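Every protein chain except one is present and positioned as in the full complex.
Then we have subunit A:
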C-alpha cells in the first residue's frame, strides 16, 4: 500500500496541524447562502485551514484536492473568508465604540467618596464661607448631589400626596422627577453658561456639585414644612435655611469670579433662582392655600372651595389667593 500511503500522508500533516482528523466537506460546496452563519466557529477553523494550506501546498494531496474542487470550492472558501473578515471588522468596531461610550469608568472618579466626606459636605453646605477673596475649593463629586436630588423627589412625592394635589396633564411621579432633575441639570447648565460669560473659574461638574449640595437646605425645609403646617414656620425656614445655603453657594461663586458686575450678575441670578425654587416647591405642591385663609377668615365665611390646580398655572393661583387675602383684610 505505497500509493495510498503517499495520499494519506497528507492526513498526517493535517492532524499535526491540530485540526480535524477529516477534511471538512463543508468547505467543499457553496450551498449555504449566508456565509455569516457560524462565523465564530468558522473563524477558528479558517485560521487552521489557512495554516494547513500554507503547509500542505507542497504536498501532492493538497494540489490534487485543489484541482478536484475547481472553481466551486474556491468560491465557497473566498466567500467565507470575505464574510469572516467583515465579521471581524464589525466586531472590532462595535467593541471599540462600546468601550468608549458605555464605559462607566468615566464616572468613577466622581463617585469616589466616603460616608464621612458626604456628611461633612452636607453640613458645610449650610455654612457660608467668609473668605471670598481666595478661590474656595469645590469638590467635584456627584454622589451627594445625585442622592440629594432623589431625596428631594421622595419628599416631593410625600408632600404631594399629603396635600392631595391633582395634576392635570401628567402624573405625580413624572412631575416630581421632572421638576427636581430639571432644576438640578437645567439651572446648573444655565449658571455654567453665565459663569462662562462672566469668566468665573468653575467647571460643569463643580457647578453640578455646588447646586446639588445647595438642595440640602431645600430638602430640610420641605421635609419639615410638609409635615408641620404652620405658614409662618415655612417663611422662617425659607429665609434661614434657604438663605444659608444660598449664601454659601453665592460666596463660593464670588470667590471664583473677578469684577463687580460679573459677581453681581452671577450671584443675583443664583440667589433668585434658588430661593424662588423653594418658594415654588412649597406653594405648587402643598395644601397651603387653605392654611392662609383659615387663619384669616372667621367662622362665618364659607370654606374656600379648593380647585384642582394646573401646575404650570400656579402663579395664577397665588395671585388669586393673595388678592382674596388682601380683599378679606380690607
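Annotations
Everything that follows uses one rule, which is that a residue touches a chain if its C-beta (ideal position, glycine included) is under 8 Å from a C-beta of that chain, and two chains touch if they have at least 3 such contacts; residues count from 1.
What we mean here is this: contacts and distances are computed from a predicted model.
This figure omits one chain of the complex; the name its UniProt record holds, of "Protein YIPF", "Importin subunit beta-1", "K Homology domain-containing protein" or "Mitochondrial inner membrane protease subunit 2", is "Protein YIPF". Looking at A:98, A:150, A:193 or A:235, the residue that reaches the missing chain in the full complex is A:150.
Of the candidate positions A:108, A:130 or A:260, contact with the unshown chain belongs to A:108. Considering the complete assembly, subunit A touches the hidden chain via residues 19-22, 24, 41, 44-45, 48, 104, 107-108, 110-115, 118, 143, 146-147, 150-151, 153-154, 157-158, 161, 165-174, 308.
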